[in-house]
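Up next is chain A:
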Amino acid sequence: MRRNPYYLLFRDLLGGLLITLKTLFRKPVTVEYPRERVKVYPSFRGRHALVRDPETGDARCVACLKCVQVCPSRCIDVKYEIDEKTGARIMTQYNIEALRCIYCGYCEEVCPVGAIVLTEYFEYSVRTREEAFFDKEKLLKNWDEFIAKYTEKVYTNKFWNLKGIPDVLKPAPKRKQLEVPVKRG
Partner candidate 1 sequence: MALGESLPLHLEILIVLIKIAIVLGVFLFHAAYTVYAERKILGRMQARLGPREVGPYGLLQPIADLVKLLFKEDIVPAEAHKTLFKIAPLLVLTFAIVNLSVIPFHPSFIIADVNLGVLLILAFAGLGTYGIILAGYSSGSKYSLLGGLRSASQILSYEIPLSLSLAGVILYAESFHLRDIVEVQVNSLFGINVFPQILGFIVFLICAFAETNRAPFDLPEAESELVAGYITEYSGFRMGLFFLGEYISMYVMALLISICYFGGWAFPWWLANALPFLKAIPPTLVLALKVYFFIFLFIWVRATFPRYRFDQLMSMSWKILIPLSLINFLIVALIKWLGV
Partner candidate 2 sequence: MIERAISLLIISSLFFFFLLLTYYFRHFIYQFLSILVLMVLQGVLFLYLNAEFLAAVQIIVYVGAILIMFLFSLFLFPEEELKGIKTDVSRISYKTFIPIGLLVLLLVISLYRAVPENYSKQEFLSDIKVIGNFLFNEYWFLIYLLAFILSLPMVALYIFFRREDASRNN
């Protein structure tokens, strides 16, 4: 194989050296985490929460079990009762094993009423397995903690309102923009 005789000038080697030399004088991209923080973009998939409805003060979940079905790692467990009078389902238990979750966001995407959400809160490292097991109370508390620091009037999630799906294919509550009014004060 004949090589281009220019390789004797070490052009490629010197070029490589030049690149690293240029990078030496560039501003580093490191974020020194505890002191500085990365900007968390909307619809970042962090800690799970059950949305507390500002009107009823309880979770909005209708126990349709869609999230249980869609979860790839099978970490959601929902128990429900049936109301004798109306025949509606009432959710009694809602458990998420956060250590098994892969943060795919399918659950919040599939939920017809926007009841489950992955909040933008990500600093929740724990010391025991039990602390990472979220039941209904904890999930509602997670929502309260998240919303206490939330600045805007209305909370909405990108995964609740996916673009490009025709309205016919959406469940009824999702046909218009799905939002949660956040009570302030």
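On the choice of candidates, all candidates are chains of the complex that A comes from, given by their letters.
Assorted remarks:
Following the convention adopted for this analysis, contacts are C-beta pairs under 8 Å (C-beta built on N, C-alpha and C of every residue); 3 or more make two chains touch, one makes a residue touch a chain; residues count from 1.
Everything numeric in this text was worked out from a predicted model, so none of it was measured.
Contact annotation for this complex: of the listed candidates 1 or 2, chain A touches only 1.
Remark: chain A residues 13, 16-17, 19-21, 23-24, 26-30, 32 touch candidate 1 in the complex.
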